Structure formats: structure tokens, C-alpha cells
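Sharing a structure here in C-alpha cells format.
Removed from the display is one protein chain of the complex; every other protein chain stays in position.
Chain nomenclature is as follows: A, B and C, assigned in order of appearance, with residue numbering initiated at 1 for each chain independently.
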Amino acid sequence: MSATACKLREPLVDGHKSCRDVSEDVCRIAEGSPTRLWYAGLAASSTALAVGAFLVFHQVWTGIGVWGLNKTVGWSWDITNFVFWVGIGHAGTLISAILFLFRQKWRTSINRSAEAMTIFAVMCAGVFPLIHMGRPWLAYWVMPYPNPMGPLWVNFRSPLLWDVFAISTYFAISAVFWYFGLLPDLATMRERASGVRRRVLAAASLGWDGSHRTWQHYETVYLLLAGLATPLVFSVHTIVSFDFATSVIPGWHTTIFPPYFVCGAIFSGFAMVLTLMLIARKAVRLEAYITLRHVDAMCKVILLTSMIVGLAYGTELFTAWYSGNPYEQFAFLNRIRGPYKAYYWTMVFCNVVVPQLFWSARVRRSVPAVFTMSLLVNVGMWMERFVIITTSLHRDYLPSSWRMYHPTFVEVGTFVGSFGLFFTLFFLFCRFLPMVAMSEVKGVLDHGRH
Amino acid sequence: MKPAILAAALFAAAAVRAAEAPSEFQRNAALFQSKCSKCHTVGKGDRVGPDLKGVTVRRTNEWLTSFIAKPGALLDSDPEAKKLLERFSGVRMPDAGLSPAQTAGLVAYLEAVSAGPSGPEEDAGLAEDPPEAKVRLPDEGRRVWWPGAAGALVLLAAALAAWRLAGAGPAAMLALLAAGAGYWSLGGRAYHRLLGDQRGYAPAQPIAFSHKKHAGELGIACLNCHHAAERSDVAGVPSLEVCMSCHGVVKKAAGAQGPSPEIAKLTAAWESRGAVAWNRVHSLPRYAHFSHRAHVADGIRCQECHGPVETMQTLRQAGSLSMGWCINCHRRPPAEAPSHWKRSGGPLDCAACHW
Amino acid sequence: MNEAQTDREDGIKRREFLELLGAAFAAAGCSPRRPKEAVVPALALAEGSLPGRADWYASTCGACTAACGALVKVRDGRPIKLEGNPDHPFSRGGLCARGQASVLDLYDSRRLRGPRKGDAPAAWGELDAAVMDALRAAGRSGKAVRLLTGTPAGPAERAAAAAFTARHGARHVVYDPVSRSAVLEAHALTHGRRALPRYHFAQARVIVSIAADFLGSWVSPVEFTRDWAANRRPADEWDLMSWHGQFEAMMSLTGANADLRVPLKPSEERGAAALLAGLVADRVGWTGPRAARGDAPPRAAKALRDAADLLAAAKGRALVVSGSSDVAVQVLVNWTNHMLAAYGATLELARPSFQAEGDDASLPRLVSELERGEVAVLVVHGVNPAYDNPHAEAFRAAARKAGLVVTLSGLPDETSALAHWSAPDHHALESWGDAEPGLGVRSLRQPAVAPLYDTRAAAETLLAWSGRPASAYDHVRALWRSEVFARQKAAADFEAFWSEALRRGAVTSPEPGRGEGSFDAGALTRLSPEPAAPEAAAFEPVPYASTMLYDGRQAGNPWLQELPDPVTKACWGNWASLAPEDAARLGVIEGRLVRLRAGALSAVLPAHVQPGQAPGSVVAALGYGRPAAGPVAANYPLEKLLPIEREAGGGADLYPFVGLRSVSVEVLPGMSLLAKSQTYDHLADPLTKKRREHLRETTLQELLSDPRAGNPPEPTAAALWPAHEYKGRKWAMSVDLSLCTGCSACVVACQAENNVPVVGKAEVRKGRDMAWLRLDRYYSGTPGEEVSESGEVETAFQPMLCQHCDNAPCETVCPVLATVHSTEGLNMQVYNRCVGTRYCANNCPYKVRRFNWFDYAHQDQTQNLALNPDVTVRTRGVMEKCSFCVQRIYAASSEAKSEGRALKGSQVRPACAQSCPAQAIVFGDANEAGAPLAEALGDARSFRVLPELGVGPGVHYRTKVRNKKV
Partner (left out) sequence: MAGTKLVVGRWDGPDTVLAAARAARAAGYSCRDAYTPFPVHGMDAALGLEPSWLGKACLGFALAGLTGALGFQFWVSVFDWPMNVGGKSFSASPALIPVAFELTVLCAGLGTVATFLVFRGLSPARRPELEGLGATDDRFLLAFAPEAGAEAGLKAFLLEHGARDVRELEAPR
């Protein structure tokens, strides 16, 4: 809180904003009429969502055979997308919870949207394990509930069951955390609103009034939630990696996966946050709040995680070679030189080579460059999951079962649809809810001390 | 198709008898039970046919043998047989299709038992179907009520706290949840009903066949008509031929004035060689395989799953036939298993029923 | 007699019952308000049968003229499964894929419902009157009456045909679509007797085959496989293992199993046979007249010299066979066999085989008669002359000139399209009949179901037209009374004899043999001149009868269409196989369309590159390209309901190419991907080139010095948990890879037993074939470099099915406990619990789990009647896999229980083990001391696949042993 300390740093918010300015700038977005860019974005994303929804309907109605999977490759785009989206989600939790615990005040401008991103990404992720089932209408069987079958419970030894608990816990805690953070801001918006809108906001803000007695417990709970979310976020991707690590398939069965997956998740998640923030600050004019300093900080995180991911790629290869296990060795040779090698090398290029440009401060603060690279990182991370899942499966132990896998338009369209869902929700969020955590930003303003 | 002989010699060739195989006498007793006891008793009076106590003294073995083997022939020619036919109001004994060895076995059995003071069935371990009181229908599958109950209690406590601290709104929400959890834990019957429990299903049948009449009042053993239950996985609705083996003669209920209209329906169906489409009462899903013969062989009585059929005018489903309901018996430890079971509990392997 | 009449009476009832049953299939549903479900009991049950219990009837397989013994499983009035009859002296319990699949032909919805006039339904009376009128008219006019059949199914049919020909002065023309005529002709030349010898491969220690696919499709493959296998498994006396050399152009199933296989073009067969004969003559000191010395390409020549050494050394226990249609080659083979003292030892003329009697010359003669308009009435039975022979086109044109063409085919086919009348025969499972596959061996065919439709047994039809109407039942019985009963002495009473014959299915009568005859060496000097070799640039066509479709009569059978070829692993349609050298030269890759052209003849087929094939040959299967076989042969009709792309055609007809010496191969621009169940063919991967020891092999020579040769002990792995104990039974299996020929009978047996769905060509292309039991086929080497150190392409087969691992990786990963382990060691799959995550399939190291991507189940309601009611029909979204035929295990267990005895593991046989003609599969309880399984598991050759994973598979294999005497 020392004013002198702040002086040495760049301000977290540009343009000498006051509390009133913050309320005004943030609430304006939700109160005024949206920009044309917003309409265009929503139209595009909801179209993609509609296509995806239709294809999911088609797939559930006709049978999962409309996908390109076969007897050898039982998972491909579906679980790739699942892991991809879960990974995306992780950055949001990281920004809101871990940076909070580390007292990184710069997070305040972006944590709300990052958390929203987490929730939407987890929703997208959750769709895939659901629809990848042959009989999704029986998906509730994965929950242990008393039933007239004995009762027959579930298999607590299955990593997929762990996923069920991890993903649902993650979604629940993220959603609660996010909504919890929204309470003061919803109250701010309520005060500015009238009529039906006010009544809705009044209910949604749970009668928040800024009482310090509430604030005191609120801060404790917020800290606790952050403290819970931090191990949670690590556990979720660890458990997701268990889907592969606990299997017997060469290329999957490896102990490096938990840290590798978590780092990859943070890596891809930050890239996605950047993508979104760069769009959002333009689309709803929040340049003063989401500053180049934020971009710069996130680029540094990406650079760090990129190097960890690169290290993991190297370690994987080394382990396979050093293990002396012929199946393991072949699995990795097959990634590098087999029929799916283009995917592997795209992955290496996007995830390891491209981020090295972030050593340059000029690149880190160039919006077009960062935007392009953030997209490339997302492409690379999707490739990574595809490479792990598909190339390991398509040639495993018995050569008689080796098979190629090719996706169909349904898989591609469903993936596009998941982007539609994600962006539709995100655009709606931008339009109707405070995109920036006002109460938190207000807390880090230099209140008349400049 | 008649001359086509079972080539199940594949299995029969390997019919090595194990140590616990039933004795000769027991096998003959079982044969009597399944083939003869519908109409005959030994020492318990005439039923549809004469009491067979002392029959081996009354008749020669040759006479008995030829009568059992080809009753039709003797009934037409033999004066003794004709007399009997008259006595038993013209009900002809059907051809049971027994092999010479089986016939000899039956004669041996009759010889052995009609000497004794009373029916030896008890000794042979082949009591008649037990009275209703002895049979207990299995309980519904173990219902796990405590998670719901515990949840309801916790929610109730939370609702009370909320009411004190935060007012009616949150309290009402929590109370609603508590009520749901409570319903879940306590409303077992309704809960099962929701999940397709079919207990009590008793559709009207095209012919109002009464199990109460046949199995209860007349005391005909279940396996007499549902004889496939002993040797097949399927108990089977008896073919009309089975009905007609009695109703070829019996056209009216005992003591009734005129011929029974229901029997008339049966006769009409038989004579027109038409099909009788019964409504299925006990229906298992196609992915659940149940073997009647395995259960019969284990000494499980029909009523233990089907309920007191001998008291039912219209057949109704007594047990829920849910998986939990089956599992409940399969899990029964030796101490709780009825003494007439030849083993306690059954396999809990999924593949015991699902394949 | 009255029994047969009873049959006919209650046939109607039975049919109605079947219809109701079909309706009951549809009446499944699940809603809180319970729908009514009808149970219709039979009016009366057949004696001894019970609802819900299968009856087994001994009968004779009708799929081809090999006439193997079969047991028919009948459940609730429906035949649902065919199995080999262990009491049959030829097949001895085995039954091939086609035989197993023939039960589905019974329920072919395209079967004729009754007699037809052209395309219009007609009545039998009408038909008989019309035919009799025509026959009488022919008699009056003196024009010819011809009865055209394949090799008659048995004496009963032969007698009926004889009655017909006698009555109408007709000639009986016999040809076989897949001809063995040359063998018979050659024996006419060398032994003065036109006969097909009966081969005894079990007696042969050295076998040389020149293009005879005797394990796959030649004459009597089930019998030969059993006999061949007899010498491939001597447990203690390894030096008794037979040596088998194969010289052939295509990579046949037999070649794939040979100890030495040398590529040889058809035009080189004559030279090779002559060379071999000459070499043998040198070695045995033959002093009689000789045929001209032959020559063969260097590699073949060297191999032939080695083979001649071995043959001569094994004189009296050696056998040479040839599949050539060149009589000269067969004469040379006969000579070789004669020099080797094989007649009377490894092949018999004294008790010849009657499995092929056709005469190649007879059909062209008939066609020219037809062309000249001399034929007034042509009755066709058992063959499809408008398709299944090289003269089909000429026949089609000429048949229009016949006064009246009547076909007895039960299915609409190319011939019935030409015929004026169709008088449909019963399916083999509906009719009375018999068979005489070899002298002194007769088997009965009894109906397992009343005729489904208004059809009539062929014998009845012919007898009716001979003016001696009799039921097939009476006809067969009368024949057996006079011909079989009269010659035997065991039974005094005909009824007792008859019922015993029915029970056993086959009767061996001690008929005196006809003598081996003497070899006429003069035939060697009368050999036809060797035809000029085809020009070097041209390809020699090799049209062959495949393991799946044989001559094409079962082209409408979806099980066979989807059965992968044992060697290429492709299905649904045929393809043109090229040698790798030729493919490289033409720039052809698999799936590339090529056109085979010879004059005006042309056939377009996708290419297939076949390692081991003789360069300069092009190999394609017969039996395909039959639009008349209906939508199944063209494509499986799933696409009506599913978004599966349509594929026109079901391959190309290769019959016109039979007998041609050369064709040109033209590469076309298009592609048509083959539908293959296996797309990688090697145990070595393409990058490290290291061979994976999933399939262990050794040679006899190594094994003699080390019983564990090629089979190092399993690594011991530390376990985190104590293993579960199996105190009672523990089901396990052992497969002897030395015996498994890859014939695929087990694959169809499994499909029939377990209601495994057919998915269609497009789905197989996607890699979605559903077989629970597949046959993995591996070549030596790596892609493009298949030739092993020994200079040949070595092939090995491995049946791969669920391994029922003790520590099954699939079980751990299922979230809903849909697959767990039983207390008897079974890996159970609970379809109704499965939600379809496919995690189990991913985590299966053996990739034996199969997923229902769509509702594959059975759109064809008639075919649904072949479903096994003891096995759940899986819906879409559900994983399935081999269950070790758990339904049989529980049936046997219930049976034992109700009979009050303990079940022994060796009393249970899953469908695959039952059907195996080579007896390669042993199943049972691993804890049962002294059982065959225990013995197999204790063998030094016993190994498990991927033991290093610690999954503890319950399926064991035995090392494949090749006899590398050469």
C-alpha cells in the first residue's frame, strides 16, 4: 500500500482512473448497446454453436459411428478436444487463484474474464466425455447412486471415474469462485440499474451491500477458495493425465505426464487468455484496464511454460530411448517419423520454437505478434494432445491391429461447435456481466495518492 | 421330425456321475413326482386316478408295466382297465412317453413305497410343495437408505440454521432439498416403481386359468405342467397338449353345473389348432439370462421367486425381478439360507446372468 | 412315413410360430407403463424337445460337394447353428467357414417363396403340368431332354436323376463350377478309371503340392486339414512331423502353411511336374517309359530337387497333389505318386472319393446342343450355368434356344433369370437326403426344420417328373433299406438301423474296395504337347476358388462376404493380386483399379500387392461380381439407415478368365480401397525393423535340440498385490500355432454362435469389423522386404481373441464396472451396463474389443431368425468381445447340475474350438489335472502373448514349428 513503492512500478490501470471511472467504464459495457464487433462476434460464434449442436444431435441420433474412429483408435478428436479445453480452463484458475495467493495485483483486471473463460472451457470440455460415450443417455451411471441393481456402484479404480469427480469438482468450485467474486460487482450494477433489471440484479447479488462485516468473511472465503482451487487445478490435469499415464499403451504409460500436462495446460490456457483479452479489449474498449503490461506478463508466463513443455518433449524421447522398451521406443519413433509426423513437428514448432520470440520485449508488446503467436500456441497444444492420443493408439502392441484414423466432418464440426459454445458464452458474458472485477480494481487504484 | 433323435450324445457321452448323484430310489421318486403325482397318490386317496397304495399287490408287474408303457392299448382291451376307466369317469391315463427303464423304475418305486404304512415321500426328501407359510419371498434388494437419510438430516439442520440466521428464503431452499433427500431414502417402493418395478402386474389372460384351482385346490405340482423348468433354462408356458391331457376329459369344474366356458375356450383353441396368446407376466430383459433348471436343481422352490402362486386366481408378479432382488438371494450367507437349499447363495459374477 | 406327413402338416403351424416369434422380437420396450407382451406356446412339442433348450440333429452339410458331417442346433424350432459331426469319418467334427455360414442361407430373405413361372408366382400343379407337357412333347418329337447338375449331392439325388433320365431318355450332364475334372481324366488315362482318389494326408510324411489348395478349397478341405494336422503335432516324436512343399503362383492358404513355398506360374507347372517326376524316377530307379524331362525356373528347380530327395526317401509315405486343370500335369503327378508307391497308401483309388465328378467337356457339348436348338427341355439343378463357368456367356445366349428351361435353384440367380420355370429346392436343412463322399461312407441329411416356404425337394421334383412320385423321405429310406441296410450286418432291424444312422449321421459300410488298378505308363507317352509359353510381358491369370465364396453360390451370404480372406485379410468383393515386383513395375499400389483384358473379355478390379506371389501372374477370386445375388453381394444394405457411403458392385466375375493362359493388365486412374481387417502385415515394425515376438516360431530342427527353442521363458514381474486365487475352475485356452492353418472356420463359428453382426464394406474399410475372434496373419520381414533368409515369404497365422487376462487392463479403466473378472477367471463384458466410453478397447494390448458404432443389428428380419437366443444381441454404443462362449459354460453347468454331477472343464467347448478342423484349439479348466488343456499348458512350446505386461493372459499359444528339412 505504500505510495512510493507504487511509484516505481507502472500503474496497474492506465489513465488515472477513479473508483467512479471504474464503475462507469465497466458497467457501461453491460448497460449500453454493444458494438458492431460484438454483434459480429456473437453471430459467428452462435452459428458455429448451432452447427456443433446439430452435429451432436446427429451423432447421438445416428450413432457414434459418424465419427472416424475404429476398432484400434477408440479415442481421437473427442478426447483431444476434452484435454485441450480442460487445459484452456486452467489458466483462468491460475490467474484468479494462484496469482491471488502470490499477491500479483496485476491479475485484477483480467481475473474475472479468465475465470469466466475457465468455466466456459470446462463446459466445452465436459461436453466431449459425455458425447464420446456410445450411450450418452446413460451417462448418469458414472455417478455412484443407490440403485435397484444390487446396488451396483461404480469403479473407483477407473481414471475415467476420477475424471468425472475431478471435472465436476473443478466446474463446481470454479463456478462458485467466479460467482463469489461477482457478488460485489453485481451489487454495483444493481445500484445503477432500475426496473426488472434491478430486481434481477438484486436477486443475483444476494443482497450485497458492501458491509465490512461481510467483506471480512468474504475475504477469508475468497482466500480459502483460492487456496482450494490451487491444488485443485493441479489435481485436475494430473487426473486427466492419469487417463493415459495409468494405461498400458506405449506412449501413454509414462510417469512424466502429470507435470507435463499441468504445464501444458497453463501454457495453452495463457495463450487462450491472451487471445481472448486481445479480442475483448478491442471489442469492448477496455484498453485502459487490460494494458500492455498485462500482455507482457502473460507472454513471460508463456515463455516459461513453453520451455517446460519443450523439456518434457525431450524427456519423453530420452525416457523412451533409455527405457530399452521396444514398444516405447517405437511409439516415439512413430510419432517423429510415422504417418502422423506432420502433427508432431507442427506441435514442436508451435509450442517450442514460436514462443522463443517472447524473449524480445518488442514482440511481447506488439499486439498483432502476440495475437498470432497465442493462436499458434493453441494450435500446437491441440496437436500435442492429438499426437499423444492418436499416434499412441494407432500403432500399439500387435501390428495386426495397426490402423490409420481419419476424422470425419462430424468430428471437425463438433470441435468447431465447441468453439462456438465457448465464444458465444464469452460474448454474452462480456455483454451482460462486469468483465473486470471492479471491486478488486478499485482496491488497487492509487486513490488520490498520485 | 419324430425319428430325429437328440444328438446331444455330445454331452450325454460324458455323463459321469459325481459322488452326490441321487440314488436310484430318489430318481424314481422324482420321476413319480413329475409324471404321476398330478393324478395319483400313494396312500392319500384317489385323486384323478386311483390311489396307488398296494397296487403292486393288486396287479402283476407285467400288467403294471404294460399299462404304464401303453395305457391306451390296455384301456381299450383289458377288462380290469375298463372297469377302472368307468370308476374314474372316463378319464384316460395319458401316455407319459417313458422309456422301458423308466417304467421299470416306476414299478420298482411303487413296489417299495406301497409296502410302507404311509406315503414315503417325506423319507425320499421329496416333500410336496411346501405350504405357503414356509416360503418366504426374497426381500427387495438391499436398499441403501442411509446416504439419503444422512443428507436429509444435514440439510434439515442447515435449513434450521439458515432460518435463524438468514431468514426464510435460504431456509426454504434447503428444506426443499432435505425433503427430496428424505423421499429418496424413505420412499423405497415409490422409488423402485419409478424405476420400472413391475410387482403386482396381473394382466387378464385370454383364458382365465386359475393357479389357485390347479396348484392350490387340486394340489398339482408346478413341475407337472411346467415340466421344462427341470431340464431347460425356460420353464415355459405349457403347450396346449399339456392342458388337454386332462381337459380332454375334464370339461367342467368340480361341483359346477354346466361345462366351464373357460375350458370350452381351451378346447376350441385346441381343436382349431389355433394359438393362445397368453400375456407374459414374468418378463426379464433380454440381456438377463435366468436358468430355471439350475435353480430347481439347487432346491429352490418355485414360490420363492414367483410368490404364492397356488393362491392366485389370476397370476400376478410377486417379486420385482430387479437385479438387486436376485442378488439379495445370491448373497445370502449360509446361516440365513433356508435349509432346503442345496447351497447357500449363488454366483455374484456378472456373467452368471449377463452374456 | 407317417412321420414325414406329420412334418408337413405342422409345417404351417411352425411357420406361424416363426412369424409370431419375429413379432415378439419387435415387441421389446421399456416404459413405466408396461406394454403387453404375448407368449404363444406351441400347441404340442416335438418329442423330447423342450422350450428354451436346443436339440441337436445329425445331418450333412450342403454348402459344397465335400459333404461334411454336420450337427444342426435347433432352438425353439429354428436351426441356428451348424457344427461338425465328430462321428463323420471324413470331417470328424470340423466344419469349414462356408459350411458354418450355410445356416444363414436358410434365412436368406431372397429365397423363392414357391414355384415361379418366369417372374410370376405359380403353383406346383401348374408347374408340373407344364414341365410334363414339355417332356412328353420332347419325347414325341425326339428332341433332347437334358438334366444339368453339379456333382450330385448323394445317392438319393443320383437315383432321382437316374430315374428322370431313364424315363425321358435324357442325358445327365455333370460339371463342377470349380472343376477337378483333370484329376479324374488323368486317372482315366493312367489307371483306366475316371475317378477321384481319396487322399490320406495323415499317412503322408512328405507332401508336395503343385498349386493344390487342399487346406483351403481343394476337394475336401476339412478332411484334408484334419489329416494334414495329424502330422504337424507329434508331441514326443518330432521327427515324425511331415514336410510340406508347395509350388504355386498365388499365395494360397495351403502355401501359407507350407514348410517350403516356391512361386511358380501356371505355365511353369507342367515343366515343374515333369522335372519332379523325372527326379523321382531317377531316385527310385524307375525303369519304365518316361515322360519328357521338364524344366523349371532355377529356384523352383532347386526346391524340386530337394523335394524329390525327400519324396524318394519317404517312399510309401509320400504324396504329390496338384490343382492343375492340365490333364498332362495330373498324369505326371499320378506317375510320381505311382513311383512313390503312394497308391494304396497315401491315396486310394480302391475307395475313391465322389466329391467331384464333373466333366469339363460336358458343358461345352451341351452349349453346342443348345445352340443347335436340339434341346427341348433343360432341367438345371445345383449349379448356376449362366454364371459359374467359363462358358456362361455362351450358355446364356444358347439357353434361349431351348424349348423349356427349368431351374431347381432355391434362390433367384443368373440361371433362373433365363428359366421359364423355377421349381425351388429346399434348403439343405429342410430336406431329406444323403451323401456319399467316398466309397463306403454314407451320411444322412435330415430336415431340422419344416420348409419355411412352398418349396420342394429336388429329388421329389425329379421323381415327380419321372412318373414315380415319392416323398424325399420315402425315397431316401427305400434307398437306404436296399443299398445300405442290406450290406451291413450289425443291425438286424431296419428301424433300429435307421434311427441309429440318423443319430450318428453317417454310416461306414465295409464295402469291398474296387482295387487300386494298375498304372499304365503308356499314358506318359501320350501326353498332350506342351502349349507354347505365354509371351513374357503378359500376365497369367489365376482365377481361384476362395475360402469364403468358393464357386460363388453363397455370394449372398453376408457372413462369408465379410469373412476376411485368410491370406490377404480383405473382404467384400474380389481384387487382383499382383506380385510386388510387378506392382512396382506398373506403379500400382493397393486399391488402384486395374483392368484385366483378354480379347473382348475385361474385368476391373482393385489391385492388391501380394508378397510371395509368382511374378507375371495375376490372381483373382471366383464367385464375385454377381449382381443377381442381390444387395448383400453388391453391398450390405445398412446404408439405408446409416450414413455409410454406397459402393456399387460386389467385385468382378472371373469365370470368363478360367482356362486363359494370358491377360493384359492395364492400370486405371481410379482407386477403390480394399476392405481389410488387417492393414499391417508384419511382426516387425517399419522403423526399428525389430520383430515382435507375439507369435513365436521355431524350426523342427532347432526344437529337436532344444524343446524350448524360440520360446524363452516368460519374464517374472513383481506384483503390487497378491493375485486373486481361483480355487474352483479357471477357464483357459491353448492354441497350437503349428496346427492352425488360418482357415477361418472358427471366425464364422464365433459369428454364428455369438450373434456377431455384419457391418458392411464401408465399415470394414474404416476398421470396424466386429469379429470377436480374428485371425492375424503375419509375413516375415518388413513392408516391401518380406522375403526371409530362407529365400521365401514365410507366413504365420495367429487366432487372436480376448485373452481373459487375470490382471485385465480393460477392467481397471471401465468407470461403470461393465467389465470385471469372474470367480472362474473369465473377463466378463456386461453389455447392458456398458455406456460405451471405449476406454477398455484403447487399453487392451491385444485390441480384441469391438464396439458397436451403429445399430448394426440385423435389419433383415428373416435373417434374425438365425440369431442365437442364448446370446444378447448388442445395441449400438456397446462394447463387446469374446466371452469364451460363456453361454455354453453356463449351459453345461446347468446341465451338469440338473443331472446331479460335477462339471468338468473339458466338457465345455466354445464354438471356435468345436469347429476347428485341425483341432488346434483346446479349451478347459486350467485347474483340471490330467485334462487335455493341462497337458497343452505344460508343453514346452506353450507361451503367452505379451507376458512382459504382467496382464496374465488366459489364452496360451504353442510355438509354431516349421519343418526346415530343406
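To be clear about the criterion, a residue touches a chain if its C-beta (ideal position, glycine included) is under 8 Å from a C-beta of that chain, and two chains touch if they have at least 3 such contacts.
Remember, predicted model here, so these are calculated numbers, not experimental data.
Participant: Could you run through the displayed chains and say which ones the absent chain touches?
Facilitator: When the full complex is considered, the omitted chain touches A, B, C.
Participant: Taking the full complex into account, find the residue in C:A492, C:A536 or C:A723 that is in contact with the omitted chain.
Facilitator: C:A723
Participant: Would you indicate which residue among A:W208, A:F358 or A:Y397 is in contact with the undisplayed chain?
Facilitator: Considering the complete complex, A:W208 is the one touching the chain left out.
Participant: For the chain that's not shown, point to the residue among A:L55, A:L94, A:M133 or A:L161 touching it.
Facilitator: Of all options in A:L55, A:L94, A:M133 or A:L161, contact with the hidden chain holds for A:L161.
Participant: Of A:G74, A:G87, A:P184 or A:P250, which sits in contact with the chain we cannot see?
Facilitator: A:P184
Participant: What chain C residues would touch the chain not displayed?
Facilitator: Within chain C, the residues that touch the unshown chain are 720-724, 805-812, 817, 820-823, 952.
Participant: For review purposes, identify every residue of chain A that touches the missing chain, sorted by number.
Facilitator: Residues of chain A in touch with the missing chain: 1, 18-20, 23, 144, 150-153, 155-157, 159, 161-162, 165-166, 168-169, 172-173, 176-177, 180, 183-184, 187-188, 190-192, 202-221, 224-225, 228-229, 231-232, 235, 239, 242, 438-440, 442-443, 447-449.
Participant: Residues of chain B in contact with the chain that isn't shown?
Facilitator: 158, 161-162, 165-170, 348
The criterion applied here is as follows: only the chains that are shown with their structure count from here on.
Participant: Count the C-beta pairs in contact for A-B and for A-C, then report the pair with the higher count.
Facilitator: By the number of C-beta pairs in contact, the winner is A-C.
Participant: So what's the Cα centroid distance for chain B and chain C, whole Å?
Facilitator: It comes to 46 Å between the two C-alpha centres.
Participant: Report the inter-chain centroid distance for chain A and chain B in whole angstrom, where each centroid is the mean of the CA atoms.
Facilitator: A distance of 61 Å separates the two centres.
Participant: Touching two or more other chains, which residues of chain B qualify?
Facilitator: none
Participant: Which positions in chain C touch two or more other chains at once?
Facilitator: Only 820, 833 qualify.
Participant: If we count contacts the way the header does, which residues on chain C are in touch with chain A in the complex?
Facilitator: Per the touch definition, chain C meets chain A at residues 642-643, 678-685, 687-688, 690, 692, 694, 763, 766-769, 774, 776-778, 798, 800, 809, 812-817, 820, 833-839, 841-843, 845-847, 849-855, 875-879, 945-946, 949, 951.
Participant: Enumerate the contact residues on chain B facing chain C in the complex.
Facilitator: My answer: residues 1-11, 14-18, 20-22, 97, 193-194, 196, 198, 201, 203, 227-228, 230-234, 236-241, 270, 273, 275-280, 283, 285-289, 291, 293-294, 296-298, 347-352, 354-355.
Participant: Taking the complex as given, what residues does chain B use to touch chain A?
Facilitator: That would be residues 141-145, 147-148, 184, 192, 195, 197, 320, 322-325, 327 of chain B.
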